[in-house]
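A short worksheet on the structure shown next.
Only one protein chain is missing; all other protein chains are in place.
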Amino acid sequence: MSQLVFLVPLFPLLGFLINGLLRKQLSKPATGFIGSGAILISFIISVVLFLDVKAGKTGVVELFDFISFGKVHIPFAFLVDQLSSLFLLVITGVGFLIHLYSTAYMHEEENQHFARYFSYLNLFIFSMLLLVLGANYVVMFIGWEGVGLCSYLLIGFWFKNNAYNNAAKKAFVMNRIGDLGFLIAIFYLLATIGSVTYSEVFAHAPELSATTLTIITLLLFVGATGKSAQIPLYTWLPDAMAGPTPVSALIHAATMVTAGIYMIARSNILYTMAPVSQSVVAIVGLATAVLAATIALKQNDIKKVLAYSTVSQLGYMFLGLGVGAYTGAVFHVITHAFFKALLFLGAGAVIHAMHHEQDIRRMGGLKKYLPITHITFLLGCIAIAGIPPFSGFFSKDEILAAAYESNKIYWVIGVLTAGMTAFYMFRLYATTFLGKFRGTHDQEHHLHESPAAMTIPLVVLAVLAVAGGWIGIPDVFIKDGHWLEHFLHPIFEASYKLKEAHVADHNTEFMLMGVSVLLAVIAIVYALNKFSKKPDLQEADGFGKVLANKWYADEFYDALIVKPLNRFSKFLDNVIEKSGIDWLVNGVGRGVQYSSRQLRLLQSGQVGSYVLLMIAGIIMLFVLQFFLKK
Amino acid sequence: MAITQILFWFLTALAIGSALMVVLSKNPVYSVLFLIVAFFAISGHYILLNAQFLAIVNIIVYAGAIMVLFLFVIMLMNLNADLNLKNNKLVRFAGFLAGMCLFLVMVAALKDAATKKQLVQTTAGDIGLIKNLGLALFNEYVVPFEISSVLFLSAMVGAVVIGKKE
Amino acid sequence: MNAIIFSAIWGVLMMFSGIFIKTKAVIRNLAIAGVALLLVVNLAELNHLLNLHINVRGMLVFDSFGMLFNSIAFAATLIYFLLSARDIEDVGVNQAEYLALIFFVLCGISIASSFNTLLMLFLGIEIISIPLYILTGSDKKNLKSNEASLKYFLMGSFSTGIMLMGIALIYGATGSFAVVNLAKQLDGFAPVMMAGLLLLLVSMSFKVSAAPFHFWTPDVYDGAPTVFTSFMATIVKAGLFITFVRLFDAAYGPSLAQWRLTIAFIIAATLFIGNITAVFQRSVKRMLAYSSIAQAGFMFFALFGYNEYAKEGIILYAAAYSLATIGIFAILIKMKDYTFDGYNGLAKQQPLLAFVNTIFLLSLAGIPLTAGFFAKYYMLLAAVKSGAYLWLVIFAVLCAAVSAYYYFRVIQAMYFKEGNGQVKEISPGFKLVLGILAGLVILLGLFPQLLLVHLYF
Amino acid sequence: MIAVLLIMIPLLGGLLLFTVKNEGSAKSIALFTSIAVLAVSLLGLTVMNSPADLNCDLRWISALNSRFHVGLDGMGQLICLLTAISFPLIFVATWSNVYKNGNRFYALMLLSQAGLMGVFLAMDALLFYFFWELALIPVYFLSSIWGGEKRIAATFKFFVYTFAGSLIMLVGIIYIYFQAGQSFDMHAWYNLKLDAGTQNWLFWLLFTAFAIKMPIWPFHTWQPDAYEQSPTAVTMVLSGIMVKMGVFAVIRWLAPVLPDGTYLWGDTVSLLCLTGMIYASLIAIKQDDLKRLIAYSSIAHVGLMCLAIFASNKSGLQGTMMQMFSHGVNIIGLWIVANTIETKYGTRKLSELGGLAQKDPALAILLVIVALANIALPLTNGFVGEFMMFNGVFSSSVTRYGVIDMAVAGICIILSAVYTLNMIKKIFYGDSNTLTKSGTPTSFPVLASLSVIVVLIFITGVYPKPMLQLTNDTVDAILRYMKTSI
Partner (left out) sequence: MPVNYYIFVSLALFCIGVIGVLTRRNAIIVFMCIELMLNAVNLLLVAFSKMHHVMNVAVNPSAGIDGQLFVFFIMVVAAAEVSVGLAIIVMMYRNTHSVDINFLNRLKH
């Protein structure tokens, strides 16, 4: 059965080709059908695959020989195991829902752009599947850059708007910076181990010196920071909200941005053997989580808030990875995929209803206009805030528990961040849905609940957001309730063997949960009655201004890198090139011309001087022959 | 001091002196005349070296024919009046300097060659006599002798082509 | 020997033809026939079919090297006549005499290319020089021509004086004029010998216009009537070079070590002055004069190298250089305006002329597929094989790169610049001959051995 | 046999074209000839690939013991295939361009193809030099006659620069010729073991010429001007194939012949390459002229190829060969787009363009693909080559700085993304302006040729194995002579 794994990426690819090539011919329904259908099929196949992985049938499928030279041999191979099959489900599942959603959301687009959108989306799914399915780092890298490309294409989907194009470019370039790290890591593996296939790499990893492992893992992590928007490469993600909202939901919340987590989870053994890198991961993750959360507190663009919360949640996941809670991280990836996709789609519905109005200060009181959206959105908020028994609670607390075990400070900051999360999410919720409507009249007039194609995914995701966490109920509630841990055990057991995750006793764990939940509840209550009555409409000032301006990170990068680079390149072109090297080259020519002008004067046209010069020549030769040479 | 030596020094002095005058004298006619004197002195040397034939030819051809030709030309252009064709001081000095340098260099190059031990046979030896020269000329040197006719032909043609009015 | 005798006789014949024949065409054809005959008899002698046995008493020696070159010279002259004989008539009334003089020059060349004693060398060179003084001044009303011939004459006879001094010293050292004695290792007389050889070297360098004894060349080539410039710059120059090579092999080669530096100095100076000065010229004619100096610099490698490549190379070079330059001059004569701008847009007016001219120029620049390439190539071979002074070789190739500059200026003018290069009327025969000439250049550029095989039998 | 045909067909075709006066028929003859060449090279690749078919060894100048020895090894096959593919593409893509005296234009193009083929096929050093020069002459005329307004100066600079370089190389060739016992034969040269001291200086005699041709910083300044001024069809030849002459020559005539020299100067050259890569990429970022931008990007790419050669290991060399082909194809694609835009909108200034994506989506898509291949996105041909080259540089065992080299060179991956995306954005995205408002879809021939390129990009990008196998033996053979470790 796992031989058929190649079908999983195949269908999205076909969908991409059909929609892409026939984009002028196909009608919108046809396009939508093909686009979503392709994903649906691969979802079904993924389910089948998942089932027999569950039955313990994992394996590697080698399609063909990609690159091989000398002893190095890089096949184009797929690996079907617990981790990948799990991700397959998430990607195709959430992916399908979002495709479905998009058919309605993108309906105003004219025919060929509609098709273009879906072909991009399919291409993205295809690359994402490659990323996840790859049996070696090179195939993963292929998908890795592929998803980067698709996000570039989709962010700049409305290419008439140059701001969007710049956002797209920024995203691609920042990803490339990360990719370079990834690439170097691959070369390191090739140079040291001579292979990039996971099985061989992990098998030979223990032979490597600690430093080498640290270097490799850090380089891989650089790649992860690029893809998963961690410090210092996170700034592209908020800008990426320029893309259509479903795209933000799919790529910039549910799937692509979690590639970094997948990569590290995949190579967990390497990290476990390199504690330095592990703590780096943890710290960076934590820092990102806090930073993004603080920024999110003061954002007024509905999508920006979600974007920063995504960055913050990703930080969480890296924290989890850093402290060795690999399962927890993956768990959080899944739950986050559910509720964050839900939130984005909800936001999309709002935006759709508000005619592309994104500023929450001009919304409010949408509760009565968009009931379904409101409910589902609320559920999403609760889930992300980590209120039991919603999904977010379980995954987040697993990470926090692990953080507590490894370092108390991690935990403290983590919990605070959780509190902030709850706060800004409900600030968002309250300002958007509660209170009274603050938009224009014809906006109010046109307000309406979205069509079924949009609401169905919302509902489904809401259900998942609520119940998704139950696959990982900690032992404190139900003995062996953590199905996910058992399922993923084969992937991480090597790491766990190496570093026995010391589990806290139940009391402490209850305490931890209690604290975080309590904090969350307080934050929620405070936010609700603060913002449902009188939301802060005026511009932030003082420290709030700094937050509203995202700690001026973009300005900082601009001044530090972009501007100097441009100036330097102008300098090279005008100074070094034109009046430097080229001047020298032409200088040779000028020199010849000049000496020619001078030498001519020797030819004075007077016999006397000619003879004189001849005599001088003779004398010189005599001296040369007789008196110099001895 | 033997007579030959006296003669040698006298002729040498005469030759060099008149040669200098050729260069120095303003009036071209004087130069010609001094040149003739120089040629006579050189012919004297030939006789001293017992090369009578060359001495005679030198006087006939050079002092006689060629120099007269020069004189004719000068008269014909009546250049006898000195049209001061003088280079400026610098050029003349430079020329003089160059000439002297050349002389010094060559002397320096040749002075300690084996030639300084060699003697030149004067007032003896018969190779300079017409009989021997003629024999040699019409035996070994017949080819160049014939070929020099080509030279004369071309010179003649040339002189005519250039010289004759159109 | 055939060459010498026939050329002399034919010279006389032409001389008298001026008196008895009045139609220019006949005279012209007579001359052409004469050169053809010369070529035939010389080839016959080269291939041992027919040669007049005359006891030269060791004054001359006829080897394949000299005779092969003679054939090249005569062939070149034949082409030269075919292309430019008509233009000789335009110089002055004395067409027959000019042709006669040219024949005498050829006679001188064939003497000089087969001399075996310094006397014959001297006579040969004089027989070459004296008619050239005349031809240079043949455009009597033209002051440039007068000036050129006066300068040429004065400096030429001055260099004759130097050469004679050299010969005299050599005679003092060896007691004979025979070439065979030049290589004699002398103990005490060595300085005298060396001084003599040095002066001889100087005067020969003067004749082949090598720096710093080249000063007459640009003025004379520029002032002389272009037809005769063409003759002087190609055939005569090559002939003198062959003479030089013969002399060198006999006199300097055996003790090359002590001459190398001097030769290297002369080469460097010649290449530098020739190439650099040519860059700034406005008149193509004068540019060609300088380029001939530059080419001389390259030919000098034949002396520098002093190995089998040198001998083959100089033959090849003589052929390549003469053919190409004759072609270029033949076209130059047809131009109304001798400056570079005069060539502007020639490609549109006269595509064929422009094309062959390009080939000739490329050959001079030494681009592959043309004879010029292998000529230069052999010179470099000779130089590198000698294993001394690689810097000189590199300097030479850099100068060659510079030479591309002024040669390509003509090409640029012809093809890339707008304008209408005015040309005098051109006969189809002229074009045909030019085409054949270009073909020869290409052929030699593909298979140089076609020429060189004749050296070895 | 094949080898001779590859040279003779374009040669004869070119000569024939001089006689054809009718423009249209000239075009079609040229196209036909180039397709014939392609057919022959494919034949040599598939059916007639026995050494007997591929090689030809005739006596040429016995006096110099130089032979007319042409032949195809793996690398030759690859690069000749590139040459053969390029010309039909170029002809088709520039089909609508009209040239004064078109027949001469196409004739010279074919002659240059013959010359290039000769360079890639020659197994005899003298023959190699012969063609090396000959390939230059037609291009010189092409650019100077049909080029832009500053063409004469620019082209002449290019000509003299390269000519000087190759003359210096000639001295080197002659020197080695004598060292090799008066032989020009390639294998005789390979087996010749010169002492390191000699190789030390001899290296530069040869490398100068190649460095100028490639071009390696700081010998590159002829290139942007020449590319800018030449007619685009010629620029395609220049940057698509001629540039590869330098790379090719280093692999075939320098590295195996002077292994010690290559080793001794490896780090120096690598430094130059790196400087050039960063330098060119940075300049490209701020270029406003499309042609100059592509020119600088090509300098950067070639720098990487040269760097990879001097890594002197299998990965590097094979990557370089792969990349020679890929880069040739891709850059021609870029030039096709540049040509289309220039002919249609009369400008190359990026600042004056914009919004073409709405007017001309097909072109936009194709350009994006080609451009992405040019910045080595996975599954495009660019990736395979660059991946292997980088890996080669990284794991090079002849230098101690392999890791640093690779890291620095890696920066160009980022920079290349920056300027390429800039280019795409400025040409196609944004709203259309007065100039581009009147934009119309591109003509079929251009799209067709671009599509062919795109297909090539994906085939060789997804399944590069055949090409790698093709060059495998050549690389092993060359590495056997090279110095592969400190």
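By written order: A, B, C and D. Residues from 1 in each chain.
The rule is short, and it goes like this: a residue touches a chain if its C-beta (ideal position, glycine included) is under 8 Å from a C-beta of that chain, and two chains touch if they have at least 3 such contacts.
Just so you know, these numbers come straight off a predicted model, no measurement behind them.
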Item to complete: Using the contact definition given at the top, list the shown chains touched by the missing chain.
Response: A, B, C
Worksheet, complete the sentence: subunit A residues touching the chain left out here are 600-601, 603-608, 611-612, 615
Fill in: Touch list for subunit B against the chain that is not drawn
4-5, 8, 12, 15-16, 19-20, 22-23, 28, 31-32, 35, 38-39, 42, 45-46, 49-51, 53-54, 57-58, 61-62, 65-66, 69-70, 73-74, 76-77, 79, 85-87, 91-92, 94-96, 98-100, 102-103, 106-107, 110-111, 115-116, 118-122, 125, 127-128, 132-133, 136-137, 140-141, 144, 148, 151-152, 154-156, 158-159, 162-163
Practice prompt. By the contact definition given up top, give the residues of subunit C that touch the hidden chain.
Written response: 119, 122-123, 126, 130, 133-134, 137, 140-141, 143-144, 146-151, 153-154, 157-158, 160-161, 164-165, 167-169, 171-172, 175-177, 218-219, 222-223
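Quick note on the criterion: only the chains that are shown with their structure count from here on.
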Practice prompt. Name the chain with the Cα centroid closest to the overall protein Cα centroid.
Written response: D
Worksheet item: So, what's the distance in Å between the C-alpha centres of subunit C and subunit A?
Response: 78
Worksheet item: How big is the gap, in whole Å, between where the Cα atoms of subunit C centre and where those of subunit D centre?
Response: 43
Worksheet, complete the sentence: subunit C touches at least 2 other chains through residues 191, 194-195, 405
Worksheet item: Of all the residues in subunit D, which ones touch at least 2 other chains?
Response: 160
Practice prompt. Could you pull out which subunit B residues touch subunit A in their complex?
Written response: 87, 91, 94-95, 98-99, 101-102, 105-106, 108-109
Discussion item. Looking at the complex, which residues from subunit C come into contact with subunit D?
Written reply: 312, 362, 367-369, 373, 377, 380-381, 384-385, 390, 393-394, 397-398, 400-401, 404-405, 408, 412, 415-417, 447-449, 452
Worksheet item: If you look only at subunit C, which of its residues touch subunit A in the complex?
Response: 150-151, 154-155, 158-159, 162, 191, 194-195, 198-199, 201-202, 206, 211-213, 215-216, 218-219, 258, 261-262, 265, 273, 276-280, 402, 405
